[in-house]
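Below is a slice of the complex: some chains, not all, each in place.
Here the chain labels run A, B and C in written order, and each chain numbers its own residues starting at 1.
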Amino acid sequence: MYGKDRIYKKVEIIGVSPTSIEGAIETALSKAKGSLDKLSWFEVQDVRGHIGDDGKVAEYQVVIKVAFQIKD
Amino acid sequence: MYGKDRIYKKVEIIGVSPTSIEGAIETALSKAKGSLDKLSWFEVQDVRGHIGDDGKVAEYQVVIKVAFQIKD
Amino acid sequence: MYGKDRIYKKVEIIGVSPTSIEGAIETALSKAKGSLDKLSWFEVQDVRGHIGDDGKVAEYQVVIKVAFQIKD
């Protein structure tokens, strides 16, 4: 597989979750699945979040880059 | 609104303007409006420009990331 | 040409080559040509590679940003 002509594209996506960083990543991937080719890997760029009126984390917002192979 | 499944996508766009940094940002947004879903926010990445023969700024070139929500 | 309304978009692409960094860049561009508008310039983001069983470079993987002008 290595050494052959292939190209990948990376897109930057933000997923959210009320409970965890991993949850926000999965949200991003689950919705990206439909609109992009087969996903290959992701890289976390930024982790941030919104704080609710109770002073606790209301949602995690995780910025990831998702890479997928471009078909010929 | 917070805590629900949503994903955003960020794209990197360069707008230009002969007069100001703000003008270059507005140019980028005005043309992005047609081709992208509802735009949410932007982040300035880089500010640069071309210098004319008179040694003055001929145009500002502003690189921004534009974020917009992906519909289901 | 300068000073007029134009916008560019940058996308992040990874090309591979078994022989050289320049080869990986050309692979990325040759495949991007079909799916994107006229390409303007590129910026190298990252150079990495896979190492084969013989301990030599099996392929160079070069991450570039490719910029192209968006038509009206």
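Note that in this section contacts are C-beta pairs under 8 Å (C-beta built on N, C-alpha and C of every residue); 3 or more make two chains touch, one makes a residue touch a chain.
Note that this is a predicted model, so its numbers are computed, not measured.
Each chain in view is the same protein; 3 are placed here, and the whole complex, as held in this structure file, contains 12 copies.
We take it that only the chains that are shown with their structure count from here on.
Mean C-alpha position of chain A lies 22 Å from that of chain B.
Residue positions of chain B with contacts to 2 or more other chains are 11.
Chain contact summary for the complex, chain C toward chain B: residues 2-11, 65, 67, 70, 72.
Touching chain A in their complex are the following residues of chain C: 11-16, 18, 27-28, 31-32, 35, 50, 52, 58-59, 63.
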